[in-house]
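Read through the structure below, which is laid out as structure tokens, and then see the notes.
Note that one protein chain of the assembly has been removed; the remaining protein chains are unaltered in position.
The block that comes next holds chain A.
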Amino acid sequence: MAEDIILSTAGLTKEFAGFRAVSGVDLKVRRGSIHALIGPNGAGKTTCFNLLTKFLAPTRGTIVYNGRDITREKPAEIARLGLVRSFQISAVFPQLSVKTNVRIALQRKRGDSFDFWRSERRLKSLDAEAEALVEAVGLTPFRELSAGELSYGRKRALEIATTLALDPEMLLLDEPMAGMGREDIDRIETLIRKVSAQRTILMVEHNLSVVASLCDRITVLARGQVLAEGDYAGVSKDPRVVEAYIGSGGGHGHH
């Protein structure tokens, strides 16, 4: 039986001035799964992530999303296809209010907003939806605050609300827990689990306990190549994986 694959890569390779950061990666992400991309430092996770989100162009290889070759698409175009990324450093619009941040994403539904002659009052119809999303991530008391004034954990929560406003079919999360305390991690984990219901999620994550509890399938990268793939129990027992992590001085966030 053919698996329902939403995103796949074949022979994905990226070279930087002779250095091969990602080398012949074949990745298959099942529709509806939470898939993790892990590996020791310098394994090529972030490069791989940037290739998938089109922020880098691959040297070789193809990327297929929903049966469509997106290898040469531009970043804004794949977002329009329903494949939306988050950033490792919190990505908000700092000078805009929390509510406006979310509304910027909701504005996408209007198509392109080139209408410079219209009043922004037109956007009021989006406010209710924006406020509902702000509520969902618990930021209601801060909705009129500039996003730049939020604490780190709340910025991440806002980023997730903004991303969800696009109602993406697939989410690419770049270390969603990076730099977070235990408390925030639990909240974001709950949130990710909640939003994964009708979506596919691919995440790069260092925190292995998060990966263990959240992800259905794990791909381990080392030196730019796929080292192992499977569920957490299988992968964590794989001697090559253990060696890769110990060989590199251990992974981050072991618990």
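Note that contacts are C-beta pairs under 8 Å (C-beta built on N, C-alpha and C of every residue); 3 or more make two chains touch, one makes a residue touch a chain; residues count from 1.
The rule is short, and it goes like this: contacts and distances are computed from a predicted model.
A chain of this complex does not appear here, and its UniProt-recorded name among "Branched-chain amino acid ABC transporter permease", "Succinate dehydrogenase subunit B", "cysteine desulfurase" or "Glycine--tRNA ligase alpha subunit" is "Branched-chain amino acid ABC transporter permease". Residue A:G138 is the one among A:G11, A:G138, A:G179 or A:G234 that touches the chain missing from this view. Residues of chain A that touch the chain left out of the display are 53, 55, 74-77, 79-80, 84-87, 91-97, 100, 103-105, 107-108, 110, 112-120, 122-123, 136-142, 144-146, 149, 151, 153-154, 157, 162, 166, 183-184, 187, 190-191.
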